[in-house]
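Pasting in a structure now, in structure tokens, and then I'll have a few things to ask.
Heads up, this is only part of the complex; the chains shown haven't been moved.
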Amino acid sequence: MWSYRMLVIVLNVLTGVGIGVGSYTFIYAKGGSYLTNDPAACANCHIMNEHYTAWIKSSHRSVAVCNDCHTPDGFLGKYMTKASNGFWHSFAFTTGRFHEPLQIKEHNREIAEQACRKCHQDIVIAIEGPHREIGELSCLPCHQSVGHF
Amino acid sequence: NIMERKQESRNPFYRVVELTDSIEDAELWGKNFPMQYDDYKRTVDQVRTRFGGSEAVPRTPTQADPRSIIAQSRLEEDPRLKIIWAGYAFARDFREDRGHAYMLEDQTYTERQIAVKQPGTCLHCHASIYVPYMRAGDGDLIKGFETMNQLPFFEARKLVTHPIACIDCHDPKTMQLRITRPAFIEGMRSLKASQGLHNYDVNSMATRQEMRVYVCGQCHVEYYFKGPEKRLTYPWHKGLVVDSILSYYDEQQFKDWIHAETGAEVLKVQHPEFELWNQGIHARSGVACADCHMPYKREGALKISDHHVQSPLLNINRACQTCHKWSEGELKARVETIQGRTFRLRNLAMDALIDLIHDLKRARETGASDNMLTKAKQYQRNAQFYLDFVEAENSTGFHAPEEAARILGESINFVRLGQVALRNDLNAAR
């Protein structure tokens, strides 16, 4: 369901159906930086500056870049997320219609949660292992600041 | 060494023993989970914090009470307690609580057992009792509970062996948390019903984070023994705030005892940690008991829950610092600032209550009729209940600082109203 909607959006962007403010920004503001792995590229949008500087101060600056936490595993998922976020964020940025301070949306939060497990599966296996049935443990309440201090 | 750790992390559980639903002894569970077991055993430690922890006080063992180390007496620390509880078993012996390892012996040998004949109900919270309940109920937990409640304490005592053990909190197959205590199952059912949710079943309906609270809420709560069956009951039928609880007791016309010096029908509150926590900012933010009292710790290549349940102030870096980036000293100071304010107000409230008790006593001595004292005694009941709610709660206000202060403020006001009512009623009779 989710990926279907995203696919439509991606197609829109790529085929020019979505040309307009969104795409203009996407190009002007180097929205394409969504497609690279360089964190500095995210900061092309001044709106990402704070998160960038907060990442520089965090314990993870030398072990994880933005995309390690904010895109899911696997080629397709990764670029779908990037294209979708890239499009919507460009759109939001241009129209100015977004909540400040920025709030991560449920879907992107889930991606970040899973990202922790990409690297730390081993160490948390004991605390996670037996409990899957009654809901997963959430890392963020305790480790809110690992990516952004 | 690295090899070992890699092993551990791939297979954190050694299935050495086949655990079943009837293995009480934690040592056996410990074969599969040695790290948790090692920490669990450390609940014998006794270390004091400013208001919590506990102090290891040596004593000479006797036949009647073989303990060679106990916790400090709260009655000696503050003799005013004897006055506010005059006529009740608590005025005889009341100590600082200490680690889980001691729960069964401290209950068995407290002098409160000498003062009053207690029922088997007591054991619900002081023993590994899941298996004994199942046994006594022929596989029916609630039936076992009902049966054991009605035995005299020392009869029931023979049916249990251990203090709280793994099986009291965990399902032996999945190791998931589970609720094993009938009074909590029933208490939550009546609480949820009061909020419009009927037939609540805690074991199937609670979230994981809730379970990290509820396993503790099985015991760290206010309670009473209902009716001649001495059924353990949690007074949450109208809600968890102090006001709702007292209002429930008033409706039930329940009293714990008659105050020896005033004749008032009074109540004793016991350890309402779950209830007070519920009113605090940590509860509101989803922070569970286990987050602070059983924080994660690293053992080799694994993270595990620290089963050395204790005061978080003895473990600030793990208990608080993942969420709060302040220094240990600063975090301790924050807690003690909160506790200091609570303690100050608690002392004012206690002095107040003792004033009212003295006034009532003097009035009785100088021949006032019971009629003239009715209102004032009612206020004594209220003031005592509110004061005790904070006094008996073990975090000295930390679990909900503003609410604790509010409760003490109300307690002082009840005393005031009692003193005024007494003066007016005596004057009216003159």
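A and B are the chain letters, set down in written order, and residue numbers restart from 1 in every chain.
Throughout what follows, contacts are C-beta pairs under 8 Å (C-beta built on N, C-alpha and C of every residue); 3 or more make two chains touch, one makes a residue touch a chain.
From a predicted model like this one, the values you see are computed outputs, not experimental measurements.
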Displayed chains are single representatives; whole-complex counts: A x1, B x2
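The rule is short, and it goes like this: only the chains that are shown with their structure count from here on.
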Gap in Å, rounded to a whole number, between the CA centres of chain B and chain A: 45
List of chain B residues in touch with chain A within their complex: 9-10, 12-13, 174-177, 206-209, 211, 285-287, 291, 296, 298, 301-305, 322-323, 325
Touching residues (chain side chain A, partner chain B) in the complex: 122-127, 129-131, 133-138, 141-145
